[in-house]
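All protein chains but one are shown at their positions in the complex.
By letter and in written order, the chains are A and B; residue numbering begins at 1 in each of them.
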Amino acid sequence: MPKRLRSIALAAALLTVSCGGTPAPPSTSSSGTQKNVGQVEFVSSQGTPANEGQKMNNQVLTGFNGHADFISGPTAAQDVDKITAEQKAGKGTIDVVALQHGDFTTLGASDALMDLTPLLQQLEKDRQFPKALVDYGKLGTQKQYYIPWLQATYMMAINKKALQYLPKGADVNNLTYDQVIAWGQSIQKATGERMFGLPASPGTQASLIHRFLQGYAYPSYTGTEVTGFKSADAVQMWQMLKRLWAVTNPQSTTFSQLQDPLQSGDVLFGWDHQARLKDALEKLPDQFITVPAPRGPKGLGYMSVVVGLAIPKTAPNVEGAKALIDYLTKSQQQISAGATIGFFPVVEGVKLTGSAVPPYLNAEAGVAAKYAASKNAVVALLPVGLGGKSDQFTLAYQDTFTRIILRNEDIQTVLNDEASKLQALLTAANASCWPPDPSSQGPCQIK
Amino acid sequence: MSDQIAATPRVGRRATRGGPRAWLRPLVPYLLVAPSAVFLAFFLFWPAVKAFLIAFQTAGGAFTFANLQAMVHDTDFGLSVRNTFVLLAIIIPLEFAIALAMAVLAQSRLRGRGFFLYVWSFPLAISDLAAGLVWFSIFTSHGYLNSALQDAHIIGRPIGFLDYTNVPGLIVAVVAAETWRSISLVMVVIMSGIQAIPSELGEAASILGASAWRRFTKVTLPLLKPTLQVGLMLRTTTAFQVFAVVLALTGSGLPVLATKTATWAHGARNYQMAAAYAVLLLLLSSLVTIAYLTLLRTPREVFQR
Partner (left out) sequence: MTTAVATRTATAARGRRRVEPGRLLLYGCAILVTLFMLTPVYLIALAALSPAQAIFDYPHPLIPTGISLDNIQFFLTFQGIVPALVRSLIVGGLTVVLSLLLGCPAGYALARYWFRGKDLLQLMLVNVRAIPMVIIAVPLLVTFIELNLDDSVISVALVHAAITLPLTILISASVFVRVPAELEEAAMSLGAGRLGAVLRVVLPNSVPGLATAALFAFVTSWNEVFVAVILTLRNTTLPAALVQQLQESPVGFRFAGGLCLTIPAFVFIFFMRPYLFNAFGVGGR
């Protein structure tokens, strides 16, 4: 599918979350009429908070025609380690694994996962997955390594106490980065505190700074995700970020999520993954509002991320694994799982309605709809085609942030240095450019 | 401790039956050590050697120094080396000084000694995850320490102990948390050494008119050297690995070698680079250990019985 159409499709995928369009697929059939598929070991990097894991087991998975153990103890990196070890040993225990797209790339590169093309074809008989998300699941190959399960995006959460400092004429639903900086400055002038928040904790697995750069800051200022990495527009963006950092809580380097700092009052407004704002929005619904991320000179850059379901090649209960994936992509489970971990459904036609859907998720869905409907949106796709080099690609963005913002190195020097590392990775993986960058013949070239 | 052990005469010179199994005698210590050695080799050393060797390989398996070169030019490399050593240089002496004081306190016949010692061993029960969690809640800007200071009107606004720009604050926080977390082990090691010092020596010194302080510095400390040597070696090797507390308290604010290792292994999934850092850590650990062995070598004469 042509790359430009792909980004439109992605936006459409996000739109269907709240509006719906095609008729809804059938919901769960009763477990009594289906064969019991036995024990399924379901490992997930999502749903790690204690209450979420509990709900997954007690509410979402109870109707399954088998027994699924929902295991969210290990980190995503440890999940990848386990499956890698199982692949090396030739046998394993894990049946289904749910990871974010970025965590699957290593397993795809080492071909540790089953090709789920037949399963997908079977599922698509009665439900539709957005093409863009299905393409993500191929990890740049012809094989369907994972089936999309849930999706999410990033946004800003604002404590209503901060609204009094909003610069005149600024529309909180349509802010520019400069307005956000001005806002932060007026808060600082009034209270003496730096109250913007960014989850800048380092990249063992918590860090989201690379997504902020790839999906929000770079597209909004350069219109690209990677090709404009060291352009003049990029330098302008980094200068803006330095001004933004000057009004950001300096303890942000310890934040892996903003829900705690928002509740403790360390931060009055900030940018984060929608699921990591969840606790604050749920506990204090009248205190916070959610709005889209800011826009830059080139438009409103935003990125969606997807969590997928995959079956390792060493899975002992393949039939049960497939049944579980089938179960989790039915409309009722899409809603309940999404509501449990704070993500949106992926299956088209599944509407976020009903008492099962908490108000905060509806509010977040409203923000997602704003992204999709925005006229100057710059849709950034997740990096594709880098295979096993994806994580190092990520690290280069994090290192750039560390060096420019935290260690105050010269912007252009750092950009040139890190750009050469990125280029080496792109060339070695033979990865062509992906939206929002214009497509390329051969490896993507940073200008 | 090693020299103390070495000086003990070999048991059984006079008592063995001799003859038929005399050839076995020199092998006995090796046979005794063998189970442990094999066990450690199989479960730890052999996997470790294989993992460390990756530092010298490309992804394809060819031999190279490229990873080590890349490591030296890595972001925050110099900073993480410096931070690791700074933390070590502060934590180790501080811990040993406090643990010595604690051990001496425990030796003096205080009432409630049992209670004190029980409480002083509490940190043993606490995993480094929980320790990171609670010390973060103490030092964070809306945390317990700032609450107490503000309640006592010592400060008007919270102090940013964990602000990444506040390097002294970060170091104080990490030192406090790490010292608290691991001091019980050091205290037990030192107490074991102190208890082994024959009390007659201290009494003889006091009869000769030595004050408590002189008894401590001239009698206790020198006899404690072997214990201190082992304790220092143990504590330093684990201190090089300081990770969970630093991550919890500072995030990316205070990079250290162990967090760089973890970032390369689990973040970038580049095990060659992670192994390079691990090799560096092992090298530094070994160098410091050998330094302890040389500098704290006790002359054998001290222990001739």
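Basically, contacts are C-beta pairs under 8 Å (C-beta built on N, C-alpha and C of every residue); 3 or more make two chains touch, one makes a residue touch a chain.
If you're wondering where the values come from, they're calculated on a predicted model, not measured in any experiment.
Participant: Which listed residue, B:Ala89, B:Ala130 or B:Leu295, touches the chain dropped from view?
Facilitator: B:Ala130
Participant: Of B:Ala101, B:Leu201 or B:Leu221, which sits in contact with the chain we cannot see?
Facilitator: If we include the chain that is not displayed, B:Ala101 is the one touching it.
Participant: Would you indicate which residue among A:Gln263, A:Gln412 or A:Gln445 is in contact with the undisplayed chain?
Facilitator: A:Gln263
Participant: If the missing chain were put back, which residues of chain B would it touch?
Facilitator: With respect to the unshown chain, the touching residues of chain B are 1-2, 4-6, 8-12, 14-16, 26, 28-30, 32-33, 35-37, 39-40, 43-45, 47-48, 50-52, 54, 98, 101-102, 105-108, 110, 114, 116-131, 133-135, 137-138, 142-144, 146-148, 150-151, 180, 185, 188, 191-192, 195-196, 198-199, 206-207, 209, 227, 230, 233-234, 237-238, 240-241, 258, 261-262, 265-266, 271, 274-275, 278, 281-282, 285-286, 289-290, 293.
Participant: Need a quick check: the contact residues on chain A for the chain that isn't drawn.
Facilitator: On the side of chain A, residues 41, 43, 48-51, 53-54, 57, 69, 71-75, 78, 81-82, 84-86, 88-89, 91-94, 256-257, 259-260, 263-265, 279, 283-284 touch the unshown chain.
Just so it is clear, only the chains that are shown with their structure count from here on.
Participant: Per the centroid of Cα atoms for each chain, what is the distance between chain A and chain B, given in Å?
Facilitator: Whole-Å distance between the two chain centres: 40.
Participant: Contact residues on chain B for chain A in the complex?
Facilitator: So the residues of chain B in touch with chain A come to 75-76, 79, 136, 140-142, 157, 160, 162-166, 247-253, 255, 259, 262-263, 265-270.
Participant: Where on chain A does chain B make contact in their complex?
Facilitator: My answer: residues 75, 77-78, 80, 106, 192-193, 200-205, 207, 249-251, 253-256, 264-266, 388, 391-392, 394-395, 398-399, 402-403, 406-407.
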